[in-house]
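Here the complex is missing one protein chain, while the rest keep their positions.
Entry: chain A
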Amino acid sequence: MERPAWAPQGIDLSVPSVSRIYDYYLGGSHNFEVDREAGRRAIEAFPGLPKIMQANRAFMRRAVRFSVDQGITQFLDIGSGIPTFGNVHEVAQAASPGAHVVYVDHDPVAVAHSRAVLEGVEHAAIVAADLRSPRDILDSAEVRGLIDLERPVALLLVAVLHFLEDADEPAKAVAELREAIAPGSLLVVTHASVEGGPRRPEEGERVENVYRSASSPLIMRSRAEVERFFDGFDLVEPGLVSAPLWRPDGSDDDELDPVVFSGFAGVGRKA
């Protein structure tokens, strides 16, 4: 008998998962050989990828601290991935004890692992849901229990929008989330792109090819396309820039591999 369309799909560990590939880039061991294999091929196609991820992670941590400075104490992190060093709830709760954090991911393994890591952590939870169905996220018990949508929230869409194809209507999903959050809320986004760094469009296409056989395809977008996700938000200084250039906290920045300037990062405030 054929399985009805509304049955959930089983999990297939032989397909490289974008969350585990990402963990591999970040030096973690939450990955299988298929993931590492895909990660190696991606790095070969686009040398320096792990450095970009590192810069992405560092940006995210700065953006979380920035949000706390702006008085925000609740975080909705969609496409949160596999917990690793410097998770949002750790950074947020270190800067603002008692901050509320809801993680969302659609990768069942990432969700199960997050659940294990969050066991015993107060004010933090994980929801298995898909960015393409914002309603499911907003209506989840976790969001309703931990996030007060009448008050500003930091909405993190960090390194996730580039996993939505145009056909998935990512802008519509963002707009739906925007409608649900209070004025003064912040939207934190990073997005893959060949713009900004030294890599050529062909190299971008080659990584996209690697991701074609992974759990989600990867879509590089132009600055203009990424800017459109901020419709209804005012970008805060310094606007949409390469991750390392977004409010750097001093110290370093000489000697950076120029590849880390690939892609875009930005924070917008809902009017």
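Following the convention adopted for this analysis, contacts are C-beta pairs under 8 Å (C-beta built on N, C-alpha and C of every residue); 3 or more make two chains touch, one makes a residue touch a chain; residues count from 1.
We adopt the following convention: contacts and distances are computed from a predicted model.
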Name per UniProt, for the chain absent here [options: "Biotin synthase", "Diguanylate cyclase/phosphodiesterase with PAS/PAC sensor(S)", "3-isopropylmalate dehydratase large subunit" or "Amino acid/amide ABC transporter ATP-binding protein 2, HAAT family"]: "Diguanylate cyclase/phosphodiesterase with PAS/PAC sensor(S)"
Given A:94, A:109, A:171 or A:245, the one touching the chain that is not displayed: A:109
Selected residue (touches chain absent from view) among A:41, A:57, A:100 or A:191: A:57
Contact set of chain A toward the excluded chain (per top definition): 1-4, 6-11, 13, 20, 25-32, 50, 53-54, 57-58, 60-61, 82, 84-86, 108-113, 115-116, 128, 248-253, 255, 257
